[in-house]
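What you see is the complex with one protein chain gone and the rest in place.
Take a look at chain A:
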Amino acid sequence: MAKGDNGVRCFQGLLVLGNVIIGLCGIALTAECIFFVSDQQTLYPLLEATNNDDIYGAAWIGIFVGFALFNLAVLGIVGVIKSNRAMLLAYIILMLITYAFETASCITAATHRDFFTRNLFLKQMLEKYQNPEPLNNDDKWMSEGVTRTWDRLMLQHECCGVNGPSDWQNYMSKFRNINSDSEFPWPRQCCVMNVQGIPVNLDGCKLGVSGYYNDKGCYELIAGPMDRHAWGVAWFGFAILCWTFWVLLCTMFYWSRIEY
């Protein structure tokens, strides 16, 4: 490309810059998805029990896509600088495959976020919390996970049920099957605890006397982190793909203009 060298150099510079940004975004995507997969709030058992844990699948894809984007960005930068057709063709094809995977990850995360309604977690809590008769080993594993997670949530965040203690009164549940209503109108974890982890006033808690039981629901504490997880994977991935789209189109144009 002898003619218009300045224009070519400028175009190459833009492509290099585009790939640098893709590389940096790839690293950021990997780091973000590792953070989500590490499940700091330990809410995964709740999703696992709903058979609706695809946002974690999307995050796993995001980890590998981010890493691939970084490596391909390096390949792209070298290919553009050297104007090597073989390298750039490999870059374009591999980038398209990575693009497809990231598209799947974004759509999966955005789609499955819509499932996280109050009723989903309410039904699951009533069905699996302290379930005394799991159907099989799989159900036993899920019930134990749900019980452990809810116990920790209610104690740590001083909340009760999905919408409040009334959940345990308004609905039948596995918990109710093994606990009498007068002794356990709601789980003990709904009681206000002292520093030793003992209810401050057990009778007051059982009777619903204000100040001795936790009256707020736990839904916001579950949905908040999950929404952030899903939106983070979906929309950050979407932003990267928007940028990558233009870089790829420009690279395809550049490749077609490289002389043998």
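The working rule: contacts are C-beta pairs under 8 Å (C-beta built on N, C-alpha and C of every residue); 3 or more make two chains touch, one makes a residue touch a chain; residues count from 1.
Keep in mind that, in the parts below, contacts and distances are computed from a predicted model.
A chain of this complex does not appear here, and its UniProt-recorded name among "Auxin-responsive protein", "Mitochondrial inner membrane protease subunit", "Uroplakin-2 isoform X3" or "COQ3 protein" is "Uroplakin-2 isoform X3".
Of the candidate positions A:Tyr56, A:Trp150 or A:Trp255, contact with the hidden chain is made by A:Trp255. Touching the chain that is not shown, out of A:Glu127, A:Glu144 or A:Glu220: A:Glu127 (per the contact rule at the top).
By the touch definition given at the top, chain A reaches the unshown chain through residues 92-93, 96, 99-100, 103, 106-107, 110-111, 113-115, 117, 119-120, 122-123, 126-127, 165-166, 169-173, 176, 180-182, 185, 200-201, 203-204, 207-213, 215, 234-235, 238, 241-242, 245, 248-249, 252-253, 255-256.
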